[in-house]
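See below for the structure under consideration.
One chain of protein is taken out of this complex; the other chains stay put.
Order as written gives the chain letters A, B and C; numbering starts at 1 within each chain.
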Amino acid sequence: MRVGVVTFPGSLDDRDAQRAVRLAGGTPVALWHGDHDLQGVEAIILPGGFSYGDYLRAGAIASLSPIMTEVVDAANAGMPVLGICNGFQMLAEARLIPGAHTRNAHQQFIRRDQVLRVENASTDWTNGFAEGQEITIPLKNADGRFVADAETIARIEGEGQVAFRYVGVNPNGSMDDIAGVSNARGNVVGLMPHPEHATEPGFGPDTPDAMSSGVDGLTFFTSVIERALSK
Amino acid sequence: MPTIVVEVMPKAELLDPQGKAVVGALSRLGQQQFTDVRIGKRFELTVEGEVTEAVLADVRRLADDVLSNSVIEDVVSISVLDAAPAV
Amino acid sequence: MPTIVVEVMPKAELLDPQGKAVVGALSRLGQQQFTDVRIGKRFELTVEGEVTEAVLADVRRLADDVLSNSVIEDVVSISVLDAAPAV
Partner (left out) sequence: MSTENDRAELIDVRPEGPKPDTTADAAATPDKHQPYEALGLKADEYAKIREILGRRPTSGELAMYSVMWSEHCSYKSSKVYLRQFGQKVSPAMKKDLMVGMGENAGVVDVGGGWAVTFKVESHNHPSYIEPFQGAATGVGGIVRDIISMGARPVAVMDQLRFGDIDAPDTRRVVDGVVQGISFYANCLGLPNIGGETYFDAVYQGNPLVNALAVGVLRHEDLHLANAKGVGNKVVLFGARTGGDGIGGASILASDTFSSGGPTKRPSVQVGDPFAEKVLIECCLELFRDELVEGIQDLGAAGISCATSELASNGDGGMFIELDDVLLRDPSLTAEEILMSESQERMMAVVSPDKLDAFLAVTAKWDVETSVLGEVTDTGRLVINWHGEEIVNVDPRTVAVDGPVYERPVAYPSWIDALQADTAATLARPTDPEEVRAQFLQLLGSPNLADKSWVTNQYDTYVLGNTALSFPDDGGMVRVDEESGLGFAIATDANGRWCQLDPKQGARLALAEAYRNVAVTGAVPAAVTDCLNFGSPEDPEVMWQFSQAVEGLSDACLELEIPVTGGNVSFYNQTGSAPIHPTPVVGVLGVIQDVAKRVPSGWQDDGDNIYLLGTTSLELDGSAWAGVVHDHLGGRPPAVDLAGEKQLGGLLAAGADQSLLAAAHDLSDGGLAQALAESVMRFGVGARVWLGELLERDGLDLATTLFSESTGRVIVSVPREDDVRFRGLCEGRGYPVARIGVTDASSRSLEIQDVFTVSLDELRSTHRGTLPARFGATIPQ
């Protein structure tokens, strides 16, 4: 499966996302923000980073990039799209998913290995998990606090659009401990933590078994690939 | 060259942690008369040429679509700099 | 309760990376009439009680000492909200 990873000026984890696609058995395709060409990919990842320095609002300027026109059209047509951290912020700015992100409640950049609960295991990117499963995924952001008005929160809670929730610690003050959200159709998923950093043994978070051995993030990428293959 | 000022504030319903931190800092300095502080943004746009109605219309649209995010922010003022209050 | 508005801008001589990024974004959107954008902060302080001369003096001092960093920023305006220009 060809999975596109869009590089924006200031994208940082684009190579990591490409590596994760490869480790999951897919073929990563590098896409450039300034093009209007998706090169025939079957899924798209908007990677983490500080596109345009996170200036103005995180993800805001990148969401105006040329390629986002194609990304929005593809998403609306049902193509799987995953937004990681900065990519999550872009999805919100582009209104592909509800809500927005503000500065972390404690005002600092934070990096930690974060436990998440999978709340919706039916989306294109989460179907390899079991509902209620707890996974550990590295988190690192400064503007990670998910917010929305009460009505929106009630709606996404009610319709199962909350894909992940923080467990134990809410690292940024997100409403309802929300760590990840999907669109109504379940093909577009955004989350703050970085699954691509938990895909290769020796370079992931610590687990009770061994240091840096956590690979819970791999399931995001195998989910989308296996569902595509089974179609 | 003329300057247009656009001011954006976080929505009143939303917690503004940065503002809260400033209230705390002020109160530790003995300044308890400030019950709330909210922190927004002030954009100064320098315009090439005259500030016509068309330019202002552009600015109003950009203020809503680009300079602010209506999920979390409100545009509270747009003005041409000369009209701004003095210090 | 009355609100006092303090506005702080990055010093004109210094680079404002945020503003630079926004000028670039606007120009990519076809809005080339804006030659410069600078982004500062707008503080809204809610005051318990009346805005006396003493309170304003406090705010002026705090604006310099706490709300802004004089090495890189200037306080460009202090006003009571009612006096602010309309949207």
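What we mean here is this: a residue touches a chain if its C-beta (ideal position, glycine included) is under 8 Å from a C-beta of that chain, and two chains touch if they have at least 3 such contacts.
Model, not experiment: these values are computed from the prediction.
Within the full complex, the chain left out of the display contacts the shown chains A, C. Of A:15, A:95 or A:165, it is A:15 that touches the chain left out of the display.
Of the residues in chain A, those that touch the hidden partner chain are 9-10, 12-13, 15-16, 19, 49-50, 52-55, 106, 108-112, 138, 140, 142, 169, 171, 194, 196-197, 200, 202-203, 206, 210-212.
By the touch rule set out above, chain C reaches the unshown chain at residues 10-11, 13-17, 20-21, 24, 69, 71-72.
In this section, only the chains that are shown with their structure count from here on.
Chain A and chain B have Cα centroids separated by 31 Å. The geometric centre of chain B is 7 Å away from that of chain C, both derived from CA atoms. Rounded to a whole number, the gap between the C-alpha centres of chain A and chain C is 34 angstrom. Those residues of chain B in touch with two or more other chains are numbered 66-67.
Each of the following residues of chain A touches two or more other chains: 56, 64. Interface residues of chain B facing chain C in the complex, by the touch rule stated above, are 1, 7-9, 19, 22, 25-26, 29, 31-49, 55, 58, 62, 66-67, 75-79, 83-87.
Chain contact summary for the complex, chain C toward chain A: residues 17-18, 21-22, 24-25, 28-29, 39. On the side of chain A, the complex with chain C involves touching residues 52-53, 55-56, 61, 64.
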